[in-house]
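Every protein chain of the complex appears in place save one, which is left out.
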């Protein structure tokens, strides 16, 4: 059994270490992927910071990370449909396959889900072993760092395409990487206007680069009034995408939505959200969806198609490229909030 | 111009009077209906009681009432598609016809809606004039008192059929008349089980009469645990219909819903509703809809078809039949909460 | 390795033999089911008759049959989610799991599908081995002969529930067992009227027993005119279900359909079908779906729920109950066309 380098959450507390660990073993239905690029997700930062959620969920020691791409170098004996040499990214939710939801095409809401880099060893390493079923073959025309961010792109695709977009005015609340990707996806899918809202001007700039027609900062702008005026003929925007995790954003987005509009909610809230359901949900006849993960694997096919066809260019979002061992620089940058995607490259892969 | 008797909200304050008023005039696009039966809605009770909502919305003097049926006795000169002698009920929302929502098949969420018996003279009278477009021809095989409650039945139909029902387990929170009607509609549409929840045992009895497989009273039963156990294979019920107006019901219904389930919300809440959006909406991937009014006129066609075909029997719900001038008895009964539908018959119509 | 009795398609030509064969071996991901009841499908009759389709597709020797129920008596070592003693029926389409369709929740249209009793050994035997993933646990409240016909019931459920049914008028063309089951499912799902059409009066009787409001025989009745008159207010029926395999039925059903109606086509045609697409598909704005198999496994869950809840009673359809070794009697009955479902019971299982 060989050795590899990996970013390991060694023990409770701040930070992580870069050290040698065994290359993972490959089960009958697994594949081994040589990682070419891996990107840092907000949840990785939570684990790095060892926040209350991490303390309750994560069991160190564990290799961190889940957004990645790489080449298949070994396959288990029961694996079909994937072969050595394939370039892949991967769905990071490991589902049970047996519950009602998994059996009816909704495994993204599996009742017994495990997550790479959260519940089991992850991708900030030279190699990762995953169930073959989770691998998503990707065109070599897509660069490794772009292929790695297909996973968060999938969140954006899932959210944006949960309803009609073409010919619609779309408000995106929260312009971190997933929100900024949602801006790009909405434009690629024919939205006639995308309005991007964030309290961080750096992120509003990212949204602009991804095609936002207008950016608004709630600390300066009257967001609800402005959105309603922009869409006064319909009484509000057609589509509200919540990707900020802020209860105020939920309130403002619903207030700015037209009667009969769509609200797709990807944000995660650290406390209960208080809403005027009577006026902002019921009387408006709102269509609202909770969005989690990516539809398996419809979302992935769509994301890959948007990238490999050139319909969507996500490279403006990749703001930091680092050697994997320089991960501390990456995590520090992430903690400022002023980054797009931070990508880590194992030695020899960049 | 002839005279007729009507229940008039004469002035601010409790109650209403039974007095003579002019028979309404019939505009070019209107019809005059001789009322055969009219039923009391919860919102009529609000106006009768002169609660804060009424004080702010209603401008006395005004004829009350909006749920009714009767025969067309006069038609305006521009009216097509309706003729004298037709037996009709009516959509009680008068829509503008010009806004985006009206122009795209969503006039139930019209931006400029008026309501019979709330914003203009209503149906607790011997005659009512309405826009011809609002009339819904009804088979004479449907008795007048049943035809009158097609309007609240429409709320139930709209809510229940906002998603799939056949083969699903459905929880109905709130078993007032609309909730109890929803129980009946869900059973008629193939729900494999309908669980009815209310704090009022009289209403739970109504729900049972309409076909509920099980009734639960939150004052006695652990509703969330029981529902989850009944649907343990899917992690919760498939469909949650909120028809109570209670914030706790929203919390409990969402908590009892399975991942990927549907929540259709008709309730009206007198205060903001606080929900754990992260766990009960987002991570569950819930499909949630605000429901208001009836889809024009799809809902009406479906309601009428369910009644005239005999697929649905709503007569167990009609608990009180009174002469219209005895309306005070009816309103008093409604105020106890222990009624199904209370139907008023103008003289000579019963 | 033990022995069992089975109905074997021994060689090309008419008929099949009842003989001893080895009990099948159980692979890592398979289960062994002791068959309690098995029913004869129309495709079994094709194979028995050795018609052109069978000659080109089936490779004797092979155990026939695919509709069945029974108890799990052995499980492979990689099997999860199914245990010894479970009462199961089974999806008879063995899918690849790797193609785009399988990966996106549409494995019923898998690009590389194998069928039990057609492409590999089937269920007319004392035991059958199947992939565990294909097993569908069924409540013991459902009798074995009813559980066995969940598979064709699934075809009916898939077809009927491919669109809205509640409050709709539905025309079912073809009242063999699947058509008659569709009649029952449509009624259970709230159809306000179901019109059943067949040239065989025996089958029209079955449809009546399953709840048809009206039966029509094209050899006596002017089907299109009658259906249009029954639904003259909408210009035709709302839903057309084609389950006969007759090109004339497709023509008549589309002609009888209203503008904007739904056509769900399960029939299999031995020759091209010629239709006036301009008037009967395009100008009508028809929504048409090809229906094959059962959605995995949504359809199965719904079928099982309809049966175990008592919402649907399919026993009127079970017209013949035979010992499995008396299969020739069953096949002869099927060849007359005058049967509902013919169920075979292995020795000791009835």
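Things to note:
Each chain gets a letter, A, B and C, in the order it is written, and its residues are counted from 1.
Following the convention adopted for this analysis, a contact is a pair of C-beta atoms (placed from the backbone, for glycine too) under 8 Å apart; a residue touches a chain by one contact, two chains touch by 3 or more.
Treat the numbers as computed from the prediction; the structure is a model and nothing was measured.
Note on the undisplayed chain: of the listed residues C:20, C:276 or C:326, the one touching it is C:276.
Check B:50, B:68, B:87 or B:100 against the missing chain and you find that the one touching it is B:100. For the chain missing from the display, the contacting residue among B:297, B:331 or B:345 is B:297, taking the whole complex into account. Although one chain is not displayed, subunit C still touches it through residues 99-101, 106, 108-111, 233-235, 250, 258-260, 265-270, 272-278, 281-292.
Against the chain not shown here, subunit B presents residues 28, 78, 80-81, 97-98, 100, 103-106, 295-298, 301.
Where subunit A meets the chain that is not shown, the touching residues are 157, 161, 164-168, 185, 188-193, 301-303, 305-306, 308-309, 311.
Going forward, only the chains that are shown with their structure count from here on.
Distance between subunit B and subunit C, defined via averaged C-alpha coordinates, is recorded as 40 Å.
Subunit B has its Cα centroid 42 Å from the Cα centroid of subunit A.
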